[in-house]
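Quick one: this structure, given as structure tokens, is what I'll be asking you about.
A single protein chain has been removed from this complex, and every other one stays in its place.
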Amino acid sequence: MENYNKFMRTLLAGTVVATLSAQALADNAEPIKVGVMLPFSGIYAALGDAGRNGLKMALKEHAGELHGRQIEFIEMDTEAKPERAPEIASSLLNQHHANFIIGPVHSGVAMGMIKVLKDQDTIMIIPNAGANAATGPLCAPNIFRTSFSMWQPSYPMGQVALDSAYKRVVTMSWNYGAGRESLEGFEEAFKAGGGEIIKQIMVPFPKTEFQSYLSEIGSINPDAVFVFFAGGGAVKFVKDYDALGLKGKIPLLGSGFLTEGTTSAQGPSAEGIRTTLHYADGLDNEVNTKFRQNYQQMFGKEADIYAVQGYDAGLLIAKAVDQLGGDISDQAALIQAMESTTLLSPRGEVSFSKAHNPIQNIYLREVVDGANKVIDVPAAKLEDPARGCKL
Amino acid sequence: MLFNNRTERYFVWVFFPLALLMPLFLEQNTFYVSKLTTVMIFAIFVMSLDYLVGRCGLITLGHAMFYGLGGYIFVMIAPEYEAVNFWVYTFYICVIAAAVALVIGFLVLRTSGIYMIMITLAFAQMTYYFFSDSLDFGGNDGVFIYVKPDTSLFGLSLFDLENPTHFYYLCLLSLFNTLFFFRLVTRSRFGRVIDSIHENPGRTTALGYNIFVFRLMAYTMASALGAYAGYLFTLQYGFVNPSMLAWTTSGSALVMSILGGIGSIYGAILGVLVYEGLHFSLEHLTEHWLLFMGALIILMVILFKNGIAGYLEKLLERR
Amino acid sequence: MTTSLFFVQLINGLQYGLLLFLIASGLTLVFGVMGILNLAHGSMYMVGAYLAWYFVQQTGSFTLSAVISAIIALLIGIVVERTLIQRLYRRNHLDQVLLTIGMIFVFNALQSILWGNDPLGVQVPDAMSAAIPLTDVVEYPVYRLFVALLCVAIAAIMYYMINRTRLGMLIRAGESNREMVECLGIDISRLYTIVFAIGVMLAAVAGVIAAPMSSIVPGMGEHVLIACFVVVVIGGMGSIKGALIGALLVGLVDTFASVLLPQLSSMMIYILMAFILLIKPQGLFSS
């Protein structure tokens, strides 16, 4: 470990010196390189698309704050394959010398990226992957997250469930890190308030045959069900929940991803589902209204949370560059600038914790006519506990 | 002459000297060095698969199981914060993987053809879910290796694994040794029996050979080498993830091996180079790289009857 | 497990199994008659689902959309067989594997280009949106029962076609002896085109009828492909009856394992397949 650190420090020092001298020569006209490492094919492709759209939109809107610096995008498809993550990250770092690397969606890919990018001369901004570890034990000065930690959106739901007088709850998710961490967040708050988790169902990832599990839930007949599913799995789950007649009999609660970017596919089955998330379509603030309007105009579809998170990654870059007057050659200063920004995001004000995870409001939403309507703010300016982070 | 096929000899004489000099040209760009390293590691893996599929006629869709095991065995047996000896652990990993292969081979080699494809897949999927579901080894998100082994042998440390160029040469050496080893094996008496079994298993049984034992030996050997490749891959970035064991990894390896020229052994290097090269350049060109990749694969199947190696052989023999 | 829950799970298992059968039947038919290992079979399932979505958007009618999708799938089958598969009859299985993997890439890319990557959904047709109560809480949607019955009907039609019609006779003859069919003066390449197109259509039809009860997403084909191969191999490659038994077995084992053995449920169908192949190395009903 000692050796490793020493090596890393030397490498870091070496590259910093190299870039400094290069930067000095190149003057500020050189474009800022933004590496994009998102899935553009495979099961998470929709999330990757949305994140990239948001990112590009933000940097386009805020082009005026970049002090004349151009942005050059280098886009790489991760295919959501963790085993390829280190290689692609290394490509963006060592081949393209990207100043910022935005990615990924998938937590496994995030792990592979962090392994390569931690403490390197680039800034990694995670626009989705919520693995607690990324801003927990693995946190690093150059790793930021504009999305959430798995804990964040589901923790407040525990109190919401208690307030609704649910005592006996079944939790359910895919059996992978993100799923487990999300359920743990809910459990922590729910149990602390005296609630009881009567069954936890872990579905093999990425299986989407939910019928047998739902039949079982029907026979248990709990007060409510809390789930974490996203993307295609969320569509299938919500449809099955409705088709098997559970909807309307057992309230369905979820981490907000259950109804993000999926409501049009879910159709009427999604109506009335209550979820907690750090964003809602109907958030009534100026930034959000403008954001949604522009997004609709540029890409011809409704924005979702993934687009917002990408957008905020762009915002964060723009803010920091602006603050430094366009000169981002000093990494320490850049990190300092990023840490101290407060973003005026479509989701409200966002600032960053010591561990570089967003401090943000968590909203309770309900699906009404295919849109996530805010009904409450169960946790304002919620900060992730960042367990294990030494920053 | 060990490399008795003319095309292969040319290839070996062109590829290895070039590969040996490559880092000199790429000094500024460590990424290309790492990329080539990855390519060579995967070539070792594909070569071991090529031996099984092309030389032994044992088609498996579960070879990635050993690739992943190479990494996971290290995670399981090596202390987390202490540098271990590379060679000793290479030995451990190969032996453990061979033992696993012996047991699994004992079961799967009773079947053949598509049934063997599927039963190997079944075992690989079981292992995949074992590591993906279990919380002890990082689950679906994978696990980090914090300390890389040191490579001292008799007090002499040849490679510093933290140095990408050193690691590159270690992998190049491994690749050459693997090719050399498979050449020895295919030329040996054991290889004669394996060739016979591949060509005509019934006849070989009638001559008094217990073909099951020979197949089991070949399977075990190739699996241990597959695990070695996985071990190297794990060491390169210090990251192990269950997706190494996924059937898609076996699938791409099979594709590369067929593309390179099944059964030619050295074709594995060609297959990985061409596939990864195409992938790399296409994904830099367009977001819809899959479309072009797919179309090129289809074209190549139709045009090259025996893969790239077969095509090269045809070209060179024509003169 | 209570009796009523057992009963519900039984229906769940059977319904899942029947759908699997529908997808797998085309795969086993094509392998049995032509000896072609079509890894792109799952992509056809995906294409079916996307086509269903597209034509529901265009026409507003699910039935109409199903018919159009089936016809398009048939055409895709004919074109693919004529332009690509036909070149590979004299090659080994490995070349077929490579070709069909190339096809998976192409179909996935086309899906992304034509229809984007967002998850899509098709609503259950109004006529079948009702549900039958099974227990106090759980009810069973009519559409899913209809799908199960449809799968049974398709199985029956296939059985009839293979055992009673002239095409079926040729198919059976083609399975056992290619030369004999040629000697009878039958154009075997035409027969192959028809069989391949039917195989593609079966997969696409499965995608169409599964569309209202699942999510239409990129990569849905690969997931189903593995399950399909498990089914077909358990039953014995090329045997339609085997595919049916295999599908029901997989459906039931998967359903009950997820409730009774949750720790092993991810591995259960593979354990089942390995177990069956160790006892019967050629599957249950190999010819």
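A, B and C are the chain letters, set down in written order, and residue numbers restart from 1 in every chain.
In this text, a contact is a pair of C-beta atoms (placed from the backbone, for glycine too) under 8 Å apart; a residue touches a chain by one contact, two chains touch by 3 or more.
To be clear about the criterion, contacts and distances are computed from a predicted model.
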| remark: Name check vs UniProt for the chain missing from the figure, options "NADH dehydrogenase", "ABC transporter ATP-binding protein", "Formate hydrogenlyase subunit 4" or "Cytochrome c oxidase subunit 1", returns "ABC transporter ATP-binding protein"
| query | Any idea which chains on screen the missing one touches? | reply | B
| request: Give the residue, chosen from B:Asn29, B:Ser157 or B:Ser188, that touches the chain omitted from the document. | output: B:Ser188
| request: Just name the one of B:Thr165, B:Thr178 or B:Thr204 that touches the chain not displayed here. | output: B:Thr204
| Quick one: which of B:Asn85, B:Ser112, B:Ser152 or B:Ser196 touches the chain that's been left out? | B:Ser196
| task | Using the definition of touch stated at the top, determine which of B:Phe214, B:Phe239 or B:Tyr266 touches the missing chain. | result | B:Phe214
| said: In the complete complex, the non-displayed chain touches which residues of chain B? | reply: 184-185, 187-193, 195-196, 199-200, 202-211, 214, 217, 221
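Just so it is clear, only the chains that are shown with their structure count from here on.
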| remark: For the pair chain A and chain B, the C-alpha centroid-to-centroid distance in angstrom is 36
| said: For chain B versus chain C, what separation do you get between their C-alpha means, in angstrom? | reply: 33
| request: Indicate the residues of chain B shared as contacts by at least two other chains. | output: 129, 132-133, 248, 290
| field | Shared interface positions of chain A, touching two or more other chains | value | 40-41, 175, 202, 204
| remark: Within their complex, chain B touches chain A through residues 29-32, 34-35, 38, 81, 83, 129, 132-133, 138-142, 144, 146-148, 162, 233, 236-239, 241-244, 248-249, 283, 287, 289-290
| remark: Interface with chain B, chain C side, in the complex: residues 31, 37, 84, 87-88, 91, 93-95, 97-99, 101-110, 112-113, 222, 226, 229-230, 233, 237, 263, 266-267, 270-271, 273-274, 277-278, 281-283
| task | Can you check the complex and tell me which residues of chain A touch chain C? | result | 40-43, 45-46, 48-49, 175, 201-204, 206-209, 211-216, 218-219, 221, 231-236, 239-240, 243-246, 249-250, 261-262, 264-268, 301
